[in-house]
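Single-structure report; data block below.
Of the protein chains in this complex, all but one are displayed in their positions.
As written, the chain order gives the labels A, B and C, with residue 1 at the start of each chain.
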Amino acid sequence: MKDEDFIRGAVPMTKREVRQIALERLDLAQAQVMVDVGAGTGSVAVEAACRYPALKVAAIERNAEALDLIRRNCDKFRLGRVQVVEGVAPLPLPLPFAGQADAVFVGGSGGNLQQIILWAGDLLAPGGRLVINLILLENLNEALKSLTLRGFSRPDCIQIQVSSLARLGNGHYFKPNNPAFILSCQKEKV
Amino acid sequence: MKDEDFIRGAVPMTKREVRQIALERLDLAQAQVMVDVGAGTGSVAVEAACRYPALKVAAIERNAEALDLIRRNCDKFRLGRVQVVEGVAPLPLPLPFAGQADAVFVGGSGGNLQQIILWAGDLLAPGGRLVINLILLENLNEALKSLTLRGFSRPDCIQIQVSSLARLGNGHYFKPNNPAFILSCQKEKV
Amino acid sequence: MKDEDFIRGAVPMTKREVRQIALERLDLAQAQVMVDVGAGTGSVAVEAACRYPALKVAAIERNAEALDLIRRNCDKFRLGRVQVVEGVAPLPLPLPFAGQADAVFVGGSGGNLQQIILWAGDLLAPGGRLVINLILLENLNEALKSLTLRGFSRPDCIQIQVSSLARLGNGHYFKPNNPAFILSCQKEKV
Partner (left out) sequence: MKDEDFIRGAVPMTKREVRQIALERLDLAQAQVMVDVGAGTGSVAVEAACRYPALKVAAIERNAEALDLIRRNCDKFRLGRVQVVEGVAPLPLPLPFAGQADAVFVGGSGGNLQQIILWAGDLLAPGGRLVINLILLENLNEALKSLTLRGFSRPDCIQIQVSSLARLGNGHYFKPNNPAFILSCQKEKV
């Protein structure tokens, strides 16, 4: 889905290309339950729910404007399956999200990344996927360190730099997005 | 799907991240027919067919080693819906590929990019998507020029640079993939 | 020199890292005469003149605000050796710039890149260096094409993407500059 397909405000958004890479790493084809942490405009939760018609999604967000955007995007795409959760992760989630999640996506961590990773380990069923998108170097380091502490597989980590050909004067230049880091790993199977 | 999921030889392959971005731009959720031009190992054709169980795919390739890889990958993922076409595009395709394609992906052009773009315009139904992945600057220019000649929408074009965190000595560095260009556009609706 | 060392307005500026790469490719250690085309704030002309105390520099610029900035930067660094030329390149230059230039830098071309390249071939003495910094894809193509028409060596061409670690919230992210292309070549020796 294009970024313009979503109702957007001043809230940061996981960009289209990063979203596709993250969605594939979440490996949702056989999944039943996904949690989107720091859902922002809800773009990852919404695109996941649109793509997989049986997927149950919890979208956690603390910012009031963002919560409103998520709800409006769910309405726009008629997604009753996305449960919007107001609050700061980590927080208690009802079943089937707690302990049975097939996939957790972290798009925003609000300074709690280590705790979120530990908690994601509790949310996920064995073999479940954790995918983290971030731009802060401090968060990259915290994620890499925390993922080795907890029972996750060795994370795969990429840096991605996307530039879009955009008009400037009589020509076109490659307008850069912020470089992003995407980490992904799997909770170990028992 | 991971690059390691595919049987690979010495044939160039559209890399995992580029594949995800291309697949989304092909917009296959409602599609019935897709053509993969210069299919290489068949990774785009195979991942598309795996993701969309009703999709019919034609994978065109001229290289004998690549053709064998495509067939072996189709066998591996039990994809009878992928029709492997030996030859050099542009070439005649049977129905439902000719004139009714919902999406055309060009992963390799063998120096015929302009002709392939013109021909893709014939393959595609109105509103169909054309996505081109390339790394050569000459091909980027030829594609941008040819897409404006023919009845396509103004192409969206990105450059993407992915680096993977890889071990080196006692640490990890970001090992770069080749920067790739991805163009996408739509055949105009009547 | 840092970008902040220069008096700057709303005029585009060749950024610090690109400037260093360009200055080295201009190979000014033994040079006596350099021309800066589309000098903008004058950063390349000024840093070259500061680094090489015997270098004579002509800085060509058409924009009134930019001309004022160049003059103020020359004053700031007490560079009487930089001759500010108001006008649109190509234009006639007096001796020793015409036909005896050791190096020509093109930082802005105002849509005349092909003509500027032909004219640079006239300005340069045999063995002289031409370095072009640009961000527009159209200019990259025009430069690559024009440089092969005229008696220049095969150009070396790089793409450079610099990101600066910058504060964001409680952390730091890599804030991207626009990706730039730098071409350099030499006028053939007789």
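Just so it is clear, a residue touches a chain if its C-beta (ideal position, glycine included) is under 8 Å from a C-beta of that chain, and two chains touch if they have at least 3 such contacts.
In this text the structure is predicted, and so the values were computed from the model without any measurement.
A.B. asks: Which displayed chains make contact with the chain that has been left out?
C.D. replies: A, B, C
A.B. asks: Write down which of B:44, B:82, B:101 or B:165 is the residue touching the left-out chain.
C.D. replies: B:165
A.B. asks: Across the whole complex, list the residues on subunit C that are touched by the chain not included here.
C.D. replies: That gives, for subunit C, the contact residues 1, 16-17, 20-21, 23-24, 29, 51, 156-165, 174.
A.B. asks: Under the stated touch rule, tell me which residues of subunit B contact the chain that is not displayed.
C.D. replies: 111, 135-139, 161, 163, 165, 168-179
A.B. asks: For subunit A, enumerate the residues touching the unshown chain of the complex.
C.D. replies: So the residues of subunit A touching the unseen chain are 137, 140-141, 144, 159, 161, 179.
Going forward, only the chains that are shown with their structure count from here on.
A.B. asks: Nearest 5 degrees, what's the C-alpha rotation angle taking subunit B to subunit C?
C.D. replies: 180
A.B. asks: Once you find the CA centre of subunit A and the CA centre of subunit C, what distance in Å lies between them?
C.D. replies: 43
A.B. asks: Averaging over Cα atoms per chain, report the distance between subunit B and subunit C in Å.
C.D. replies: That pair's centroid distance is 40 Å.
A.B. asks: Measuring centre to centre with CA averages, how many angstrom lie between subunit A and subunit B?
C.D. replies: Subunit A and subunit B have C-alpha centres separated by 26 Å.
A.B. asks: Would you give the residues of subunit B that are in contact with at least 2 other chains, written as numbers and ranges?
C.D. replies: Counting only residues that touch two or more other chains, subunit B contributes 159, 161.
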